[in-house]
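With one protein chain held back, the other chains of the complex are shown just where they sit.
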Amino acid sequence: MAELTLVEAVNAALACEMARDESVLLLGEDIGVNGGVFRATNGLQARFGRERVIDTPLAEGGIAGVAVGMAAMGLKPIVEIQFTGFIYPTLDQMINHASRLRNRTRGRLTCPMVLRAPYGAGIHAPEHHSESPEALFAHTPGLRVVIPSTPARAYGLLLAAMRDPDPVVFFEPTRLYRLFKQDVIDNGEALPLDACFLSREGGDVTIVAWGAMVREAELAAEALEDEGVDAEIIDVAAIKPFDVETILRSVEKTGRCVIVQEAPRTNGFGAEVAAEIAERALYSLQAPVRRVAAYDVVVPLYRLERQYIPSVARIVDAVRSVMEGS
Amino acid sequence: MKTFRLPDLGEGLQEAELVEWRVKPGDEVELDQPLLSVETAKAVVEIPSPRAGKIERLFGARGDIVRVGAPLVAFEGERDEDAGTVVGVVETSASVMRDVTIGRAGAPARVIPAVRALARKLNVDLGMVTPSGPDGLITAEDVERVAKILSEVEPAEPLRGFRRAMARNMSFAQAEVAAATIMDDVMIDAWEPGADVTIRLIRALVKGCRAEPVLNSWFESATLSLRRLHKIDLGIAVDTPDGLFVPVLRDVGARDAADLREGLNRMRADVAARRIPPEELRGATITLSNFGTIGGRYAAPVVLPPTVAILGAGRIRRDVVVRNGEIGIGAVLPLSLTFDHRVVSGGEAGRFLAVVMADLACA
Partner (left out) sequence: MGLHTSIDAQIDLVRYLSPEGAPLVSPLPVGDETLATFYEAMTRARVFDGKAIALQRTGQLGTFASALGQEAVGVGVAAAMERRDVLVPSYRDHGAQFLRGMSMTECLLYWGGDERGSDFQGPRLDFPNCVPVATQIPHSVGAAYAFKLRKEDRVAVTFIGDGGTANGAFYEALNMAGVWNAPVVIVINNNGWAISTPRALESAAQTLAQKGVAAGVECRQADGNDVVAMHDVARRAIAKARAGEGPTLVEALTYRLGDHTTADDATRYRDPDAVRKEWTREPLTRLRAYLLAKGLWSKEKEAALLKRCAEEVENAVAAYLATPSPRCDAMFDHLYESLPRALQEQRECARRFSKEENGHG
């Protein structure tokens, strides 16, 4: 057991699985000698060799494509995309091939690969380094999308992703990489990919969040406690497919729901959660379902970053609204 | 097609030797007319033309080996029918889409779904509930309060038949029409004793329509268009124990008094016997409500779209009147004209009524 940051937990999970399973290999830009720009793959090339930890040429689309070819032939490629801003060229291979190889060959060929990338805003980075594109991938049938919110969950969920027989897109919230530590037991135990996590139990309102927003939700819950509001926080983690039952049961209990999402509001994953609640828990609602999300604008450069990312104040405000029934 | 290629020769044969052309460029050919003969491994075969047309070009000469699928003949004229795609089939049709104007709905009750479900369960019409929540929000307590009240009164019966239709039609008319009303009295002392009141009213109304035809028209609000009508098909409001009926007396402008009276009587008999067919209740161009036979002086009766006017006649009374500057007693017929101000101006309505009154004042 050790206290690890989220990025250290990622490193530990990668090392664990590479030792356990010879077919696992890593590819990405600067992941070998440099250990990855965020050090997620630190020390792994020295330990497992250059053939299994590949410093690839600079070609995201190509990297995703060769990963599909490797996975179809029985390897388990774990691709690192340096930033979600550079993930878009991989959409061609992920949507056109990874997501459907099993289906279109009736299971004859499969694609057990993982595409991981640092995700989200908050590190004062230059442009294009602050994206939250999970909805693009989550909208694609045949893909899995996973977003951890803590070191322990990152460790367990990444192990699960690597062991999953289908393609997984794994987003690691960049600003949580080293923000805090947590006890992580490096025992190779995976967490389930089909269940939400209960981050906080409460009876007055259900706050649904994922990624870095879980922490913001927790801060909001502390502030709300002083106002006598007892919030329940659900960390969705596995966005696609997602465990809607846990969320519905919580809403049935509390009657109120606020969804917190770092990605832009419109057509985001939060809309999916809201739609499911409207369809299946409507009569439990005492107030409309509210979404607290980034504005539908281009992610601003870092000077306005704090104003862009949904804040604790906005979350608290939304909860107050629903407590009043609106 | 424009270019004809060597078709499948059957039996897996892939090519043939061109023996002889039977046509040349510039020739007009008919469907199935032989274009050329070719020799396959098996036989000499005539290749027929797949269509009528003019030969533009030939490909290949005597002795050439032509493969299945290779171009043979180009026809003059349009290109091959363009599929307009390289994959699949893109459906085409000649149908043309027409725009549709959409109307506006009324404002819904403010109530959350759980409370709405409660209202349904308790059989409470949300329209009966006075909201006590913020911004007009209906709360569960409001619903329960009304449920309790309703449980202590007679049960609601759904409206049926003509009453139901009346409820619907009047709601619609009220929402649509911009109603305005002019009222006046006319002295009818000049009338002969035993005069037929309804026939006099009809005659006067016809004169009014001739003077101001816009009151005899149909207004289509969706397209903001007016349909002026030449025939006057008069809707006559008839009260029965089963409710209000408005059967239509057709083409009243072209019929004489006797014909009209007979028509009216037949109409009333049919209504009373409940044998009036639905088509006789439709198509009125203007309406007359002789409510005075029951009682009342003035009214602002409801204009039923698509008509734009309804003339109401109240009870004839003996009243104090002024004649030539002197007070006297006379027979007074009160008139109320309600018109749809979206279409009919005050001036047109006023002039219509003046003509009606002028005719009614005559003998």
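Just so it is clear, A and B label the chains in written order, and each chain counts residues from 1 on its own.
Going forward, contacts are C-beta pairs under 8 Å (C-beta built on N, C-alpha and C of every residue); 3 or more make two chains touch, one makes a residue touch a chain.
Worth saying up front: this structure is predicted, and the values here are computed from it rather than measured.
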item	value
Chains in view touching the one left out	A, B
Contact partner of the left-out chain, one of A:Leu14, A:Ile31, A:Leu44 or A:Ala72	A:Ala72
Hidden partner chain, touching residue among A:Gly142, A:Pro173 or A:Gly255	A:Gly142
Positions on subunit A where the hidden chain makes contact	25, 51-52, 54, 56-57, 59, 61-62, 64-75, 77, 89, 92-93, 96-97, 102-110, 141-142, 144, 165-166, 194, 241-242, 244-245
Subunit B residues touching the omitted chain (full complex)	2-3, 8, 11-15, 41-42, 57, 59-60, 65, 67-71, 74, 79-80, 82-83, 85-89
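Here, only the chains that are shown with their structure count from here on.
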item	value
Rounded Å distance, subunit A centre to subunit B centre (Cα mean)	56
Subunit A to subunit B touching residues, read off their complex	282-288, 325-326
Touch list for subunit B against partner subunit A, complex	112-114, 117, 133-134, 137
